[in-house]
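This is the structure I want to talk about, given as structure tokens.
Just one protein chain is left out here, and the rest sit where they should.
What follows is chain A.
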Amino acid sequence: MKAIVCVKQVPDTQGKVAVKADGTMDRAAMATITNPDDLNAVEAALQLKDETGCEVVVVTMGPPPAEGMLRELIARGADRGVLVSGREFGGSDTFATSQILAAAVNKIGVGPEDIVFCGRQAIDGDTAQVGPQIAEKLHLPQVTYVTDIKKEGNAVVVKRQLEDGYMELKVNTPCLLTCIKELNNPRYMSVSGIFECYDKPIDVFDYNTLKDDPLIETDTIGLKGSPTNVYKSFAPPVKGAGMMVEDAAQLVGILNDKHLI
């Protein structure tokens, strides 16, 4: 069996965020990291490997430098990486992205016992859409917001987080699960893993590799295949500087005058 994990390289929004003069993000000036929820997804796959000896394949769509991230994930314990990269894929919204990733997962092949893992959401787009959209396009059942996973034969029993508790669900494989930080603590790269990661295979899937998949049409991928477009983008206004007050007494005086308390 296999665990296929879809991962994304994202700008580190915890760090300094660079904005260009026109108000758009200056991605080139920002450090990149593996999306945090995706690390939980990789860890979930690696735990399944510890338990069952399954193969772990990490897949990402992005520019060629994203290969470095795949090597890091191999150094954590993944068996091989797939880099989905091509000019034709650029400008994709979540619909088109899931179209391409679903085709890539099809190419890798989803067997009857396999599980596809994704993170809940990427910190740059925050949409949480790509996982469920891949599941729909692969006709797989999905469980999102997963906080616990137990493999039971050809099924998994998972806990799905709700705002005020959780649901316990049983789903047959193959299936797609999206993972959140409460699921596990991602392991670090091992020294031997770092040494070995450069000898492990990374396949590059470009447009020609995937073009025979029915999901890949010129009007279903890239900018042209994206149902949503940006109409306007803008920086939110900077709030006017507030007032610094000396102590609690002065603050309460002001709040009282303004009838706030």
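Heads up, the rule we're going with is that contacts are C-beta pairs under 8 Å (C-beta built on N, C-alpha and C of every residue); 3 or more make two chains touch, one makes a residue touch a chain; residues count from 1.
Just so we're on the same page, contacts and distances are computed from a predicted model.
Novice: Report the protein name recorded by UniProt for the chain absent from the figure; options are "Light-independent protochlorophyllide reductase subunit B", "Tyrosinase", "Electron transfer flavoprotein subunit alpha/FixB family protein" or "Sulfite dehydrogenase".
Specialist: Spelling it out: the chain absent from the display is recorded in UniProt as "Electron transfer flavoprotein subunit alpha/FixB family protein".
Novice: Quick one: which of A:133, A:184 or A:209 touches the chain that's been left out?
Specialist: A:133
Novice: Across the whole complex, list the residues on chain A that are touched by the chain not included here.
Specialist: 11, 13-14, 17, 19, 23-25, 93-95, 98, 123-133, 135-137, 141-145, 157, 160-172, 175, 182, 226-239, 241-249, 251-252, 254-256, 258, 260-261
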